[in-house]
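Accompanying notes for the structure given below.
For this depiction, one protein chain was excluded, whereas all remaining protein chains were kept in their positions.
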Amino acid sequence: MKKQTIARLLAGAVGLGIALGAATAQATPESDRQAFIKHYTSKYPNIKVEDYVYGALAFEEDSKAQYDAIMEFPPFEAQVEKGRKMWETPFKNGKTYASCLPNGGKQIAGNYPMFDEAKGKVVTLEGAINDCRVANGEEAYKISDKNTLGVLTAYMRTLSDGMLMNIKADTPKAMAAYEDGKKTFFSRKGQLNFACSSCHVQNAGVRLRSELISPAVGHAVHWPVFRGGDNLVTLQNRYTGCFRQVRAVPPAEGSETMNNLEYFHSSLSNGLPLKASVFRK
Amino acid sequence: MNALRRNVLKGAAGAGTVAVAVAAGLLKPTQALAAWNKAAFDAKNVGDVLKGLGAASPADTRDVTIKAPDIAENGAVVPVEVTSNIDGTTSIAIIAEKNGTPLVGNYNLAGGATGFISTRIKMGQTSLVRAVVNAGGKSYTTAKEVKVTIGGCGG
Partner (left out) sequence: MAEPMRIRATMAGDVADVKVLMNHPMETGLRKDAKTGQLVPAHYIQEVSATINGAAVLNAEIGGGVSKNPYLGFKVKGAKAGDKVVVSWSDNKGDKNSAEATIA
């Protein structure tokens, strides 16, 4: 049973991987996004693209009903509240995150990850918050620290609820970072020899053992998630999990490889509304 | 993933041990807890829970409905809603049959509270979730199976 599933995964990946790879040789982020959506919608004509933000839940009513029940009064509210207090506490110099980030930090999360031409690299939202800290004489938080940067980002993202994802890659350097992220997404890795795309493109909506696999479009809009109700997981934490699940050594969270992957991956959700934070199993 | 499952299982089994510790004087319950139905919460099987609740042989009914998932997204947090359409419902108990200590809660209704309770429960493994309703001095029951799987992509 397991062998069959894996064999099917691999077979599917070869055909579609080549098709997408060929189509994206001269691609723009927008044409890539369209190609992904065309792939999913032709496979699942009855599932609305706007429901992709629910991930695998979009494919199963029973799961979505549990999500709705839990989101009615999420068990992680106290953690987001902790993030709010961190957000509102001024730095030692009296300035705040709001005074440091564009637009007071509101309705901006959908612009991240952003390619910073001056730095010549991708800056994630977590990176921007840390840059803000450093600029105000505070120490940067560890990028994967759930209790600091995690809850702070969880609150900060609520200030962008409803904003449409709006990732841009419109300069040669930005496109190079985007292409690097795309390469990571489509490259096979690990002992299982899977790419991100093996599951989340070719097999989205398919069961892998007990798990329904989510489409890559819509993935990036709702992080961090609170798994099991209160375990905060950032998008890059989740990438780490994915790498491990295919028995690959994950790149460090906050590394250029991870940031470029997040850049490419987030642009696939362009046009979809942000929602922080959400429950996942 | 296995660690999670173990923890959930332990979590489900834990309440009984606590009570033993309380009985042995290791923990000091306060006076306020005197009314807590220790016998029912300590019970390790459904029969003993029902006895503890004073509802040893409840009648099956279709007038009580349980809204719970077919497959739990996560056994640590399973949304369960019980609605009793029996007139004069005075209490609703929720039981996760295969939990180490199956009784999850017993909700006594008064003063206009309708026969409705919504909560989230821990489940160690696939089992029936049972509701026991008291109305007019009689007890009624219904159950729904909830499957609990391990793991989860969380995507």
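Order as written gives the chain letters A and B; numbering starts at 1 within each chain.
In this text, a contact is a pair of C-beta atoms (placed from the backbone, for glycine too) under 8 Å apart; a residue touches a chain by one contact, two chains touch by 3 or more.
Since we're looking at a predicted model, the values are computed, not measured.
**Q** Sort by label and list the shown chains the missing chain touches.
**A** Per the contact definition above, the missing chain touches A, B.
**Q** Of B:55, B:68, B:117 or B:148, which residue touches the hidden chain?
**A** Of the listed residues, the one touching the omitted chain is B:117.
**Q** Can you list where chain B touches the absent chain?
**A** On the side of chain B, residues 3, 7, 10-15, 17-18, 21-22, 27-30, 32-33, 35-37, 41, 76-78, 81, 96, 99, 101-114, 116-122 touch the unshown chain.
**Q** Which parts of chain A face the unshown chain closely enough to count as touching?
**A** Within chain A, the residues that touch the unshown chain are 72-78, 229-230.
In this section, only the chains that are shown with their structure count from here on.
**Q** Taking each chain's centre as the mean of its CA atoms, how far is chain A from chain B in angstrom?
**A** Spacing between the chain centres: roughly 37 Å.
**Q** What does chain A use to touch chain B in their complex?
**A** Residues of chain A touching chain B: 55-56, 62-63, 65-67, 69-70, 75, 200, 209-211, 213-214, 219, 225, 227-229, 233, 238, 241, 245, 280-281.
**Q** Under the touch definition given earlier, write down the residues of chain B that touch chain A in their complex.
**A** Against chain A, the touching part of chain B is residues 4, 69-74, 76-79, 81, 118, 120, 149-155.
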